[in-house]
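Here the complex is missing one protein chain, while the rest keep their positions.
So, chain A:
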Amino acid sequence: MKEGKLVDKDIKRAIDTIQVPMEKLDNAIENGLKVPKRHVKPKQRRALTLVLSSVVTISLIIGLGFISPTMARVLSNFPLLNGIFETIDDSSLKVTLNDKNSTALNKTLTSNGVSLTIQDIVFDGTRLTISYLQEKQAEIYPLHIEVNGEVINSSGVYRGEYLESGKFVGVIEFSPTEQLPDDFDLLVKIHQIGDMVVDWQFNTPITNVNINSKKIAVGQKGEVEGIQYEVKKLELSDTGVSLHVLFHTDSNQLDKIVLNVLDDNGKVLPIINIEGQGDEKSFLFEYLMEPIGGDVESLTISPFFRPSIIERKEVTATLHEEQLPLTISQGKMGDLIVTKIEEQNGQHTMYYKLTRAFTFGARLQQSYLAVEDELGNNLVVTDTKTIAYNQYKLVFTKPAQGDIKLTTMELPMTKKDENAQITVDLSKTK
C-alpha cells in the first residue's frame, strides 16, 4: 500500500482500522448524558458561521482589546513603532493598564534566532492578559502557567495584528477556571514557537488591578419575537461592560438571536467575549464588551432575530485596484462597496462600506467577506474592523500572482426590532 495507488477506499479503510474500545465508548456516551445543565464555552469560528449558527459561537472571533498605555510607553521607545496606536482601535486594556499594578515586563526571550518580547501582564480579577511583540507572527504553544507554584487550568484566546513597522503585536488572554488570589507569583513556560521547540520561562509577581466596577440596576424585561428576556446583570468597569441576559426559550431559538448594545450615540459596543449556560427552557448569555467612556448617558440593549438562510447564494467578484469602487450586491440587504486599497509595508488595507441602513455588529458579525487568491487561499491578515457607521477595513496580503477574489453572500432581510429594545439610563449612577 505504501508505494501503491492512493484511492478513496484506502482512506476509508485506514480510518476503519482504528480499534474501538466499546466498553469505554459506551461509558463515555452514558457520562455525556449525565449533565442536566451545561456550561458552554464559545469557540472561535469564521465570520460566515455567524450568519448560520449559534450566537454563542460569535464570541471569540470578535476578539479583545490588546493595546495598553504601558505598552504604548514601552513601544514608544522604539522609533520604528511610533504611531502604531492610530491603527489600533481597541480600548479595553488601555484603561486597565493605567493602573499602577499592571506589570510592564519588557523581557525578550531568544534562542536560535527566534525571539519574543513579553511586554505587559495584567490581572483584573477575572482575566490574565499577556501582551507580546514578535518580529514575525509565529504561534506560541504550548504554554504552561503556574500560579504560586501550582498549574492552573484556563481557557485562552490569542489575538494580534501587524504594526506598520512590520512587527507583530499580540495578546494572550486567559480566563482561569478557578478564582486567583489578588497577589500571586506567576510562572509562564513556553515550549514551542512556530515550528521551533524552545525552553523559555519567565516569572513575575502579579497584583490584581483596580477596575472600579459599578453595578447598574437590573431586572429590566423585554420581548423579542415572542421570547421573553430579562437583564440579570449590568456592570460597568474600567475593563469592560458586563451584561448578563436570561432568555426564556429553548436552544432551538437561541441560534437566531443576535444582541447588540449601543451607546447614546448609536455606536455598537465591541464584544470581547460571550459565554452561555442553560437548559431546554432558558439560557443565560454573559456578554463582555469593551468599556464605555464617562460621557455615555445610556445604553440600549438591542436584541433581534436573524432569519435563517435557506439557500446560500455566494457572490464572487474580482478585485482590481484600478477599478474602484467595486460594488457587490448582497441581495435584499443592499450592496457591499469596496472604496479604496492602501498599501504599506507589503500589507494592503481594503476599505469598504455597506449601503443598507442597518446596525451591523461592531466587527460586522452579520455579514461575511472572504478575500482569497485564485486557489482559494485566505489572504486576510487582520479581520474586519469598524471605522465609522457601516464602514469597515481589513488588511490582506496580495498574492504573488493571479487575481484577488472577494466572496460574500446574499443576506436574508434582517430588521432591527425597536420594540424589543431596553434602554438603561446611566446618568443617575454617576
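Definition applied: contacts are C-beta pairs under 8 Å (C-beta built on N, C-alpha and C of every residue); 3 or more make two chains touch, one makes a residue touch a chain; residues count from 1.
Note that contacts and distances are computed from a predicted model.
J.: Which of the following is the UniProt-recorded protein name of the chain this complex doesn't show: "Glycosyl transferase", "RNA polymerase sigma70 factor", "Protocatechuate 3,4-dioxygenase subunit beta" or "Sugar ABC transporter permease"?
T.: "RNA polymerase sigma70 factor"
J.: Determine which one of A:149, A:226, A:293 or A:376 touches the chain that has been left out.
T.: If we include the chain that is not displayed, A:376 is the one touching it.
J.: Which candidate, A:138, A:152 or A:187, sits in contact with the chain we can't see?
T.: A:152
J.: Under the stated touch rule, tell me which residues of chain A contact the chain that is not displayed.
T.: These residues touch the chain not displayed: 1-8, 10-12, 14-18, 20-21, 24-26, 28-29, 31-33, 35, 38, 40-41, 43-44, 46, 48-49, 51-53, 140-145, 151-156, 158, 172, 174, 191-192, 195, 197, 250-252, 255, 279-280, 312, 314, 316, 370, 372, 375-377, 407.
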